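All protein chains but one are shown at their positions in the complex.
Up next, chain A:
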Amino acid sequence: MVTNDAPITGATIELENLTKRYPGNPNPSVDSVSMEIGAGETVILVGPSGCGKSTTLRMINRLIEPSSGRIRINGEDVTDIDPVKLRRRIGYAIQSSGLFPHLTVAENIAQVPRMIGWGKQRIKDRVEEMLDLVGLDPREFHDRYPRRLSGGQQQRVGVARALAADPPVLLMDEPFGAVDPITRDHLQDELIRLQHELHKTIVFVTHDFDEAIKLGDRIAVLREQSHIAQFDTPEAILTNPADDFVSGFVGAGAALKRLNLTRVRDVGIVDFPAVTVDEPLQDLFDRFRSGGSNEILLLDRRSRPYKWLRRGDLMRARGSLARAGALVSHTVSADATLRDALEAVLTDNGGRVAITGRRGEYVGVVDMETLLNSVHELLEADRLTALEHREELAELQESQQHQRSALEGGPGGGAADGAGGEHP
């Protein structure tokens, strides 16, 4: 899902045989994890509670010191450098947001830039920029204290603080675990949108597989002691789970979950006749008369979807826009998944839903027909790639067998393919 509309600002992360032992426990909590994470990639560590995923994450910024193994960021070995300096280069967001209650939103966000010695004006500008980035109005939220924010808003500020000094790497430890499902959904969409703009390297811990599918470029499914059961793209894990543990974790409804993997903006959004409320009524009538459409989407002054207007609605309301038409009750962001869109289309009595951009502005409409078509195309494409994968795998195995029989007793085996991961 790597797009090229913004430069990749992330850094690579390499974990090499990273191990954590605690005194008094014969088994390591994290046993020799090796993982390579590409620049600008979002990798989700998912697994049952107690599997060591959090410990693994916290070893990356050395909140937990590894017992052995190496950590490299952008090729630089950071296993032995000053942890304080390391952490200032790595964004960190946690479940309870971790905002300092005695500081305002702005002061919270300014913490890291202050520590690394930015000038006053630069920090001020950056705080505004970050608030804007996470979708909070700076004028409204700048001087608020965390306790006067909702859970979702606190999380947004938490993310803004983590990103304030523009770190190449962002670590997130179940950041959306403590908010209600609706807010969580919003925050996930926001994170996807953010990542679309910023291309950081994100390592994200969760126990929620659906969240992992939604957010990850790649997912590492971990079993106990942080052993990697499978490390691959969400599509591959859904269509081709490595073993029973992984398929157990994927759970039922893999086909429906597939809908979570495609965003509305990646499928055909239909253009729909739309008019803002400020335009003269005559234009509206003209649009009805000239275009073949029976329905027009009315936008408010900030060009957000406002009302669905059918031919004749205006007549019945005696030309009063205030009374005519049906209010738009649901909109779906362009970053939302097809599943969200399907949900919205199914519940809308007109069978279509307005798609909005970053600031809630109208960008298009999705209806049942476009949705069906895109899903069919998707599934067809999946089937083709799965076939290709299988053929490639077969070819690889064949060539390995050839090699082995050619070498006769020499060191066998080749490089494990991506889906294999490592096994204990």
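Rule of thumb we're sticking to: a contact is a pair of C-beta atoms (placed from the backbone, for glycine too) under 8 Å apart; a residue touches a chain by one contact, two chains touch by 3 or more; residues count from 1.
Basically, contacts and distances are computed from a predicted model.
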| item | value |
| --- | --- |
| Identity of the absent chain, which is to be given by its UniProt protein name, from "ABC transporter permease", "Stage V sporulation protein AD", "Ligase-associated DNA damage response endonuclease PdeM" or "Oxidoreductase" | "ABC transporter permease" |
| Hidden partner chain, touching residue among A:Thr12, A:Asn61, A:Ser303 or A:Thr370 | A:Asn61 |
| Candidate in contact with the missing chain, chosen from A:Lys85, A:Arg316 or A:His402 | A:Lys85 |
| Sole residue of A:Trp118, A:Tyr145 or A:Phe245 that reaches the chain not shown, by the stated touch rule | A:Tyr145 |
| Residue in contact with the excluded chain [from A:Leu15, A:Ile44, A:Ile71 or A:Val112] | A:Val112 |
| For chain A, residues in touch with the removed chain | 61, 63, 84-88, 92, 94-96, 98-104, 111-112, 115, 145-147, 161-162, 171 |
